[in-house]
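Taking it in order: structure first as structure tokens, then the write-up.
The complex appears here without one of its protein chains, the remainder shown in place.
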Amino acid sequence: MEMKETIVEKLKKNFGDTVQDVTDFRNELSITIASNKIVDVAKFLKEDPELEFVMCKDVTAIDWATRKNRFTVVYHVYSFKNNYFLRLKSNIVEETPVIDSVTSIWPSANWYERETFDMYGIVFNNHPDLRRMYMPEGFQYHPLRKDFPVLGIPGSLPLPEKI
Amino acid sequence: MGLEAKLQQDGFVTTTIDAIIAWARKSSVWPMPMGISCCAIEMIAAADPKYDLARFGSEVMRFTPRQCDLMIVAGTVTYKMAQVVRRIYDQMPEPKWVIAMGACTSSGGMYRSYSVVQGIDQFLPVDVYTAGCPPRPENLINAVMTIQKKISKTRARDFQDQPMINPVISNN
Partner (left out) sequence: MVQRSTIYSDEKLIKKLLEDKDLTIEDALDNEMVINMGPQHPATHGVLRLVLRLDGETVLSALPELGYLHRGYEKMAEDMSYIEFIPHTDRLDYTGTMCNNVAYVLAVEKLLGIEAPKRAQYIRMMIAELSRLTAHMVAIGTYAMDVGAVTMVMWTFREREKIQEIFDRLAGARFTTSYTRIGGVASDADSVTIKMVRDFLDQFHSALDEMDKLLLGNKIFIDRLEGIGVLSKEDAIALGITGPNLRASGVAYDIRRAKPYLFYNEMDFNIPTYTDGDCLARYWLRGDEVRESVKILYQILDKLPQGEILANEPKHTLAHKAEIYTKMEELIHDFMIINYGINPPVGDVFFSAENPKGELGFYIVSNGSGHPWKMKIRSPSFCNLQSIAQLCKGAMISDVIAIIGSLDPVMGEADK
């Protein structure tokens, strides 16, 4: 319990209004951050001597389909020192799905962000190598968006000719 | 000494050229293990000491397509991978056969999704489909035996006018 309060208090003290929302579900702390400050918060979480969230375990996004802020980018970070696990969230709008890359803070975010770009079309600023992760280079859609059908779009991925 | 006496002394067998070539072909099928996903592990299991594919002359797994005459496509083929599978198939010398191992390869199986080819027969000629997800090694051995039966019925001139290696490797 103590750790939770420390994190929230420290973030609120240093970033004020940037911390938009704090939720606690099934004993997991989620903190929603304004999308323009994500790199600053990440840097603080990593470098603060009491917190030391040195490992980024996962970066992904959620497509809410009908909400005004259509996408939520989700970061899962871990601190070996405190054996504590934290979730960061950041809402972005549909028209400009752009957020700053945290690769400079956590190098492991490199591939996770590429995957998120491939699946949701969210562009990460200052990313060193923003290519598609899974789908072929010339593919035009982003499969995990809710408006993409499960069975795909016919003709978007051609096969070799039949023998 | 006449021919008959000479043959009687050495022993002989009469057969047709077709039959003996087919017999030789079917007893030494060299598989090309196109191991893509889960089925690849069961394919290794079929070659391991318990199931021992060597009993059927097919233990020589060669990872280069130029030395093989049977392609075992083991695993889910995605659209991205289909280009590669076809390219490797084109490099195999004639005559060649294909086993579609498992449900994903035969029909897409449980993967009704945007990236999985719903059956490799959309771009490859398949000789034997194997059921199971993944098929047990016994089932793969059964597929190899079915291929052997099929080969034993072929005639040498079926493949006469075909080029040994398909010179055209399609790219677009």
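Chains: A and B, in written order; residue numbering restarts at 1 for each.
We take it that a residue touches a chain if its C-beta (ideal position, glycine included) is under 8 Å from a C-beta of that chain, and two chains touch if they have at least 3 such contacts.
This one's a predicted model, so the numbers in the text were calculated from it and none came from an experiment.
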item: Chains in view touching the one left out; value: A, B
item: Residue among B:97, B:114 or B:129 touching the omitted chain; value: B:114
item: Of A:2, A:95 or A:129, the residue in touch with the unshown chain; value: A:129
item: In subunit B, positions touching the absent partner; value: 34-38, 40-42, 44-45, 48-50, 63, 75-76, 78, 80-81, 83-84, 88, 110-116, 133-134, 136, 171-172
item: Residues of subunit A in contact with the chain not shown; value: 25-26, 28, 30, 54-58, 60, 62-63, 74, 76, 80, 83, 85, 87, 106-108, 110-111, 115, 119, 129, 131-140, 143-144, 148, 150, 155-158, 160
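The rule is simple: only the chains that are shown with their structure count from here on.
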item: Complex contact set, residues of subunit A against subunit B; value: 134-136, 143, 148-153, 157-163
item: Subunit B - residues contacting subunit A, complex; value: 79-80, 82-83, 86, 112-115, 117, 122-125, 170
